[in-house]
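Shown next, in structure tokens, is the structure this report addresses.
For this view, one protein chain was removed and the others were kept in their places.
Chain IDs A, B and C follow the sequence of writing; residue 1 opens each chain.
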């Protein structure tokens, strides 16, 4: 779980382990959705695995994560327990949020997963607050705030980056630029050549990285986390990537030009990362097969737990509205 | 009213005429407030005269203006009739807005004064819409949107500049940077070294100009207006200036360091502009005195009109809520 | 079901919205649309309401925007000030929370604050509603907020024909209209309206006449009320259904006329009960008809909680048709005071 201090086979394997977990969970979720065994709005992270994995290996459980509806990769990389995640997707009482929040609102403070928001840009102002609390308390915690390229056009992005820079907050704004916001292509909505360019407007460090490249991602993320930890302030980190499954599960994706899709496929980070791991000698085919089996077994258990768990009691509807318990 | 095509004494005088009008009206308003003959929240533009005047000489009545609570300079420069303005300040039925809007909401479409907003940043999205309408209709109209340095930190600024650049709207975002947002100094709230730097985040043209320098302001504004007219898209024009009377009328301004204030005073644009006009030969002392007398006479009339006019009838309260007249 | 499938006799809500937009774009060059993903290159909108329109009328009139709701509404406001009739789409109602300044401080007030000089004839289309498992940030009915804002008109259709007719009226109305579509029932069909169909704003519709009790509401619950009215007829209970259509300005006259007749009222909506639209309708009825009421005005609404994800909780959150029936029976059980 902890990051190697140096890049090398061990670090690569650490990234891949997380990425593989994401890949396998995502595959399973989609197969459950296809077969109708799961009914939920689902935003697949397929293609963005390395981004989450590459930063998460630098984080401690006590570091904070804020993410979005498309957040399962970030959550898993940050240490989200599979059982709690799956049970929440199934809307069960045993889910992370007792079934009340659902897939778009996964929260698990023990792993630092503080907010998952369904509102574009809604997480950035909150990430500042988490980082500010750590700064005020003198705690060694950084906050990673994930959002998409489309989110960089909403007002909250601007206000948040200005405030974070002004207050030198220990926060990393990780923009996962997958080229689309819902069905709208980057250049039809966003006037900056690159998202990272926008950092200059806040005298903030802006860095662009190939989010499909484990080493580049690992290095860029590590540096941003390190700086935040040292009190050197925030970074806007743009990780260029692609989402293979469209915006939401079932999105026909007709708006993506065929050649663009094919080019992205040729750059699919997962086969490449696997090959790199094998090449590096950090793990053998057998090791990885065993790892897959291990993850799948845990996933089986988690899904069994989820499906076997009870739905929340209807009385839960009145709980957790206010701290005092029942709604007034 | 129309701009000279070239900079020179005539253009200088055109700028000064508008600036002088602003200066004299502002002086009068403040004296009325001091003596208690006028009761209104007032945001003096003292010090920012050249900015408004320098751009307005390039505008036609059909061009649109969007400004803020601190907008009297922009309105006067754009051609606001004094009678309607004064009567509105006095909350009279004969005011520009029948006394309903008041000083913070001056509107006079005949002079292109479309919106005066009291909400920081609230005007920018609307300016885009005005510019978009002109673009869609193929009309030769540009929109000038005035706001302050503090407003550059609010979300609407970001969203608006991105959209304007994306759609190549004929709009000029004129940021009148007077160094303070209410009582907060620029560098305590704003992380960009200069507001104009923020244009880069939108691949927009960003220009910084000394808003106290008539020629520089005239040139920069002219170029921005010209580009917008030609369909070459928006400009973020930062005019550096100072407000001598603090945020609102009565603001003791204790938060402004004495030396900063003194330095600003040494750069007060109005005596300098007057001197330049005289030097240029465009007008003599006598001419200017006559001009002052003329403005003051018109102002006397306007104020007499305002004070003598009747308050709105109470039945007006139900009118203009909906187009159909009376509220439902 | 597509119109073709039923020989043009029925259309879905989605069809109805599209029809209204299509006709308006065709009829008036000042009408244009803006919103996220609404162009055909982007698939014609996440809910396909605008499908085909950018191809037919051009991308300049059916404009895909960045994710910038404040700028979207603001652009509509500004264009409206300059004589256009923009129709802005806010994908889901919870996202109006980032555009409230433009709607409340500007769109609703610019006519009044300018002393009538500048009007803001914009339509904001949005959609929402619980029942599809989208949970706390994608399901809220917030119409009560806008009803509380003078200068706004708030419209909620309950049939595809009304959807078409009301949306058309909103577009050609000279005031800012918030038009709320129901996410859940968008595929439901109903009789197709004639071309050019308009339903006047500010007028409630007695969609089922009756004499024993008035059920007053708007949007989704109207279907439930109509079904109940039919069913209870068998028991000899005569239910009048009043569909507000325009939530604000409220057609108090039609409401009072109905309740003056029935002397009993049940007010229904999907939004949470407390501080909702039902409170205002209730307050007005008892203010005006106190002496003739035979029972307290009862409210049926969703629970005062965030919309939960788990199906069982989401259903528990939602107002229930059975609760409308129970309320009707309760008002009938009340002994008349006079």
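Methods note: a residue touches a chain if its C-beta (ideal position, glycine included) is under 8 Å from a C-beta of that chain, and two chains touch if they have at least 3 such contacts.
Only a predicted model underlies this, so the values are computations on that prediction, with no experimental measurement involved.
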Partner chains on view for the chain not depicted: A, B, C
Give the residue, chosen from B:188, B:230 or B:279, that touches the chain omitted from the document. B:188
Can you work out which residue in A:33, A:97 or A:209 touches the chain that's missing from view? A:97
Touching the hidden chain, out of C:66, C:86, C:116 or C:151, is C:151
Go through chain B and note every residue touching the omitted chain. 39-41, 88, 91-92, 97, 99-105, 117-122, 150-151, 153-156, 181-184, 188-190, 252, 254-255, 311-312, 314, 316-318, 321, 327
By the contact definition given up top, give the residues of chain C that touch the hidden chain. 70, 94-95, 97-98, 100-101, 103-105, 108-109, 112-113, 135-137, 140, 142, 144-145, 147-148, 150-151, 248, 250, 271-272, 274-280, 282-283, 286-287, 290-291, 295-299, 304-306, 308, 334, 337-338
Those residues of chain A that touch the unshown chain are 64, 66, 95-101, 105, 107-109, 114-115, 117-119, 122, 124-134, 136-137, 143, 155-156, 159-160, 162-163, 166-167, 319-324, 327-328
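The rule is simple: only the chains that are shown with their structure count from here on.
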Using mean Cα positions, find the chain sitting nearest the overall protein centre. C
Chain centre separation in whole Å, for chain C relative to chain A (CA means): 36
Per the C-alpha means, the centres of chain B and chain C lie apart by a whole-Å value of 40
Identify all positions of chain A at which a residue touches two or more other chains, and write them in rising order. 153-156, 188-190
Enumerate the residues of chain C that touch no fewer than two other chains. 65-66, 68, 70, 98
